[in-house]
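A single protein chain has been removed from this complex, and every other one stays in its place.
Order as written gives the chain letters A, B and C; numbering starts at 1 within each chain.
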Amino acid sequence: MLIVMKPQASEEDIRRVCRKIETMGYRAHPMPGAQRTAVGITGNKGPLEPEEFEILPGVAEVIPVSKPYKLVSREVKNEDSLIHVGPADAGVTFGGRELAIIAGPCVIESREQAFAAAERVRKAGARLFRGGAFKPRTSPYSFQGLGEEALRILAEVRREFGLCIVTETIDPENCDLVEEYADVLQVGARNMQNFSLLKRVGRSPRTVLLKRGMSATLEEFLMAAEYILSEGNYNVILCERGVRTFADHTRNTLDLSVIPAVKRLSHLPIIVDPSHGTGKRDKVIPLARAAVAVGADGLIVEVHPEPEHALSDGYQSLSPDQFEKLMEQVTTIAGVLGRTVEGRQ
Amino acid sequence: MLIVMKPQASEEDIRRVCRKIETMGYRAHPMPGAQRTAVGITGNKGPLEPEEFEILPGVAEVIPVSKPYKLVSREVKNEDSLIHVGPADAGVTFGGRELAIIAGPCVIESREQAFAAAERVRKAGARLFRGGAFKPRTSPYSFQGLGEEALRILAEVRREFGLCIVTETIDPENCDLVEEYADVLQVGARNMQNFSLLKRVGRSPRTVLLKRGMSATLEEFLMAAEYILSEGNYNVILCERGVRTFADHTRNTLDLSVIPAVKRLSHLPIIVDPSHGTGKRDKVIPLARAAVAVGADGLIVEVHPEPEHALSDGYQSLSPDQFEKLMEQVTTIAGVLGRTVEGRQ
Amino acid sequence: MLIVMKPQASEEDIRRVCRKIETMGYRAHPMPGAQRTAVGITGNKGPLEPEEFEILPGVAEVIPVSKPYKLVSREVKNEDSLIHVGPADAGVTFGGRELAIIAGPCVIESREQAFAAAERVRKAGARLFRGGAFKPRTSPYSFQGLGEEALRILAEVRREFGLCIVTETIDPENCDLVEEYADVLQVGARNMQNFSLLKRVGRSPRTVLLKRGMSATLEEFLMAAEYILSEGNYNVILCERGVRTFADHTRNTLDLSVIPAVKRLSHLPIIVDPSHGTGKRDKVIPLARAAVAVGADGLIVEVHPEPEHALSDGYQSLSPDQFEKLMEQVTTIAGVLGRTVEGRQ
Partner (left out) sequence: MLIVMKPQASEEDIRRVCRKIETMGYRAHPMPGAQRTAVGITGNKGPLEPEEFEILPGVAEVIPVSKPYKLVSREVKNEDSLIHVGPADAGVTFGGRELAIIAGPCVIESREQAFAAAERVRKAGARLFRGGAFKPRTSPYSFQGLGEEALRILAEVRREFGLCIVTETIDPENCDLVEEYADVLQVGARNMQNFSLLKRVGRSPRTVLLKRGMSATLEEFLMAAEYILSEGNYNVILCERGVRTFADHTRNTLDLSVIPAVKRLSHLPIIVDPSHGTGKRDKVIPLARAAVAVGADGLIVEVHPEPEHALSDGYQSLSPDQFEKLMEQVTTIAGVLGRTVEGRQ
């Protein structure tokens, strides 16, 4: 259920509605919008009586929500969410007319490697830098990242290059550390239904980048996001990164149709990862173009200063030159759709 | 094995190589190229001795072919195949700089419906018209098409609107009839491994549009095309139309990564069907944009004059107005890639 | 819609109902049962008026059929169908208390090979012999079977060993030839939605073994069977042979849950192919045991006198000794379920 307040409703009107909800034993989610505030209710088992709220001062209307996900739904919030990352006067916004591009190496290997990558991706127009500090790896014997040392390098990258930092957090405890350094907490595909982690990042002041699980349906994907919003963190960016199918010509099958499907059901921004989505370097640029053409709000791309020497995922990382080519091409495609790319004119 | 002739090799040189191959009990496939002719060998069980051919006059080199598919492979023919459909002086070419767009209703319902669709898709720039005469339907009790009556209507459409005709053939016997009327014989996804049909269309003078099977790997897809080429018909256009996965937000999962994957391995053109690929009208335009952005050589799109009254697949058919919008958008995207759309300036 | 006749209804009563249906422009399918006859109606677009039939003499009741498939449905025929193959006094019955086992090589290579296989599988208790004469192969360059020569060898096997013959037919024209020799026409997985072939075998006097397509849903599988029954051939045996998934430890993923699912919805017998279902010799016996335990009505197993020299599918064929072991084990499992295996006491 969603309670939509009148445009002229006062702060006190809104607080009164929230208190009413809480005394009934439920949870209130005030969501301020451009025109007016809406208040979502969660925690109720069955349907509620709209009349109980309609009589309160400042309430415009009460809308039943038909989907299993509520706070992420367009039923609850019709206009696109704009998620701002970084300093208010600089930074980057996801979900608006401008596309946001995240780029960097799979894993932070050294200060040199990170700086070399950062310099090039910054120059090409990326405004966010990705790089793994804690890497979930299929094998316990594979390199699992430099840990906090990598986080410190990432903080230096931010200072030096003015890039916002996106890095993965792998469990609730680890999140305490990562959120000290990162602008955006990435929840990886394997953790999309790690509900303890979802709840933890839902209580973080940082923006969350939530990757779709390898075999997640659209509903499960949106429900995972709902976990984060239901804890109070509304700054969630979705990410399609390919799903697992029988097809063996790419590592995963990039499901671009999920972009318009998400846009129809949810107000959250969604970006595409063509690097993991294909797992093959020569497919990254074509699929990046396609992702922008289909309507994605941004990209996350693996770029390594020397892909052939990468410790992880080298076969899917672009060289800096290839990344520049990608940026040029997606900028023109974005132009066709009346959009621009942040960091490029 | 592939025998590459010298640029100055004579017709007699080529015939001599072919005769040699045939006396060894194999099959020769001379493939004239812009610069020089190559001759493919099929039918051999194991490797052949290159020396046997290298000594013949006019032979430049002998190349072993490592893939299970041969004639469709770039190893055998490096430059892109240009497949021309329709009259030599008019018509449409697949695989070049210009994109070719096929549009029309799922199934021909009447002369009125076909003409109404044809007029609009022609005006929007389509140069090929699709329409089912014989429809493979999951249920024996569903409408299976008007049969030869539909073929006659399609022939009228060609005469009246100058559109090339694309329609499905469903078995070898049926092919005798369909090839009298159609410019392009469509082999549907369910028949991608109907090898009797593949052999039959491989002996047809008509171009073949081969749709990828619902769970076909890339190799199986190319092998199905190889069946057609190995019978002597080199005019094959491939078509991605979505594969079957666990995902339930679209009818099929459109696998756009197969486009660059095909381009890398094969010289054949490949187009995309965003209508069957998504099964939902509101996804057709975004995925059509993405298909062009990823590098497809064309599109096949369902357009019905009145989608809400269609006898089949109405929920995925565009209205003529929506199709015009699609054409505008894909034309601009094509421009970004330095390509144009036939029928539009 | 299904019209159930009274137990004492006369032949003339039944004919009258059928005539009535046909004058309405539909198709009548009289299905004699142990107690009484039912008449199915197909070809109607919308619902019919039950009253039109309830008033006719001999009619007990009129039942609407809710599924898209009708003749294969338990709504239309509640008791299990018993499909008898071979001479009335000998032969084998599918769908009853006794399991029927089909065994033999993937492809008939020679009279010697076929006889060697037949002797051993007969001795181990198989009562039906499988062997490919026309093989649908992914590659046009792979061995495609000995054709009619193989059919003649199969006829000899029947004469010599008293085994019923199961072999694949690959297109409608080919069916004319194959039905002269075979007791059971196999429709392969790749042809499950080759509707021309389904209609053709639906008009054959032979029993049909219909294999599930590689990515067929249960409904599509039953609809394919419906095509055959709707043409008048009610002697259809279904076969699960594995579906295509992401899993790579077997060639296909054998979906044994489809057995109880089919049993619930349909009266047709269903058997399992653990050879194609796994594609690996060491998995065949365990999965054969599981298939019988889950409730399958029989098995079809690849057995080659010398698997290591097989021209096709050798890696999944059992040796005759392994097949004997399989027969012993499945006979004991069958016993637990109160069933026996034909050919073994």
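We adopt the following convention: a residue touches a chain if its C-beta (ideal position, glycine included) is under 8 Å from a C-beta of that chain, and two chains touch if they have at least 3 such contacts.
Just so you know, these numbers come straight off a predicted model, no measurement behind them.
In the entire assembly, the chain absent from the figure touches the shown chains A, B, C.
Taking the complete complex into account, A:220 is the one of A:13, A:80 or A:220 that touches the chain left out.
Per the touch definition above, the residue from C:92, C:271 or C:287 contacting the chain not shown is C:287.
In the full complex, the hidden chain is touched by chain B at residues 244-246.
Touch with the hidden chain on the side of chain C covers residues 215, 217-218, 243, 245-250, 253-261, 264, 277-278, 282-283, 286-287, 289-295, 329, 332-333, 335-337. The set of chain A residues touching the chain not shown comprises 42-43, 68-70, 136-141, 170-174, 190-191, 193-197, 199, 214-215, 219-220, 223, 226-227, 230, 244.
Quick note on the criterion: only the chains that are shown with their structure count from here on.
Centroids of chain B and chain C (each the mean of its C-alpha atoms) stand 35 Å apart.
We define each chain's centre as the mean of its Cα atoms; on that basis chain A and chain C are separated by 51 Å. Among all residues of chain B, those that touch two or more other chains are 215.
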